[in-house]
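I have placed the structure first, in the form of structure tokens, so that the comments after it can refer back to it.
Only one protein chain is missing from this complex, and each of the others stays in its spot.
Entry: chain A
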């Protein structure tokens, strides 16, 4: 590669971004902010310009924001060619071309993949097509679900009590709609926060009138004679009548279009180095394909260099900025993406926030407040160090714990706190479910996983 390639690229190169959502937009803005003057193309499968998703399961369902008006503000002019409403269907790494669903092909000098994830559909496709069976990922999904909630359904049934499912249940209760939530694990949010915190989330739901069913799975959805969903059958043989069913079973990474491209892309995302450069299927780093956002998985020094794939809003922004910077600078000027994982949720009037990677933790200490008050900070420990923290209505402490995680502070937590209750003096097991259970796909993937392997097989360690 000639020494002036990067200078040429910055002046007149062609950069293509596949994925026109939060990460794609912020990457485009960063490219221009850092002086990229060449041709910029953004490709998105939805017909809309980039919009924000977190409000879709919160203020939109509460009727406080329109699902059609959550477009993201632009930080600057990006002077891009937009190809919206057309999906990318293939990638030719050697010819440096992205193939589009309409038959067109777009050439690039450098490519950024930010195709994110989509909602995991109901496992039986014919039942999933019943009228009243909803997903919640896109703005069209949110508009549809909002209309159905507004019509005053007799009962809403939510399959899956992760963050999205719990937020839907919360919105239903706040608007007075009866709601049943089914969760395969023993409590809501256990995959993200473990059983101890999950028990608090369970109390929160039941006290707000949610009919919470745990340790059950949905076996089938029953439709009426005109194809509307009318009942949900559960593994404990109970039947719940409902006219809206929200399938909230997590997400699937949008990597199908890369099958056969030679890129290290699979069901767990696209592997990349700390500088956001994608690996090919042989584990060799590419230098012209970059990855950012939910679809990326990259090694993180703070978490044992394991590959993290984070479906976090802040990660999409930070990784996009780093990827964009690295795309148009010389090797020595590149930066690693070492963002401190953080997320938020809000349900039943409680603000839930977290830093670090809670599912890596095996022990938990309540360091501020008390579980019973639902106002607390829980700190997760892993091999003698602080690895994560979660807060319920106590967010101002998280910055402090983020610093503790960064410096590898010891666990159990030793510093005195102002309001430490008896329950916080001893660490307890954080009680995460077995990550090999298929419903609890790990957010942290062991490095032994081959990114070329498209055929993941789960071997549950216990039954």
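Following the convention adopted for this analysis, a residue touches a chain if its C-beta (ideal position, glycine included) is under 8 Å from a C-beta of that chain, and two chains touch if they have at least 3 such contacts; residues count from 1.
Keep in mind that, in the parts below, contacts and distances are computed from a predicted model.
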Candidate names "p-aminobenzoate N-oxygenase AurF", "Ferredoxin", "ABC transporter permease" or "Cytochrome bc1 complex Rieske iron-sulfur subunit"; UniProt protein name, chain not shown: "Ferredoxin"
Contacting the left-out chain in the complete assembly, out of A:267, A:283, A:349 or A:384: A:349
Among A:35, A:267 or A:384, residue touching the chain not depicted: A:35
In chain A, positions touching the absent partner: 29-30, 33-35, 52, 54-55, 58-59, 62, 64-66, 69-76, 313-314, 317, 321, 325, 333, 342-344, 346, 348-351, 353, 375, 393-396
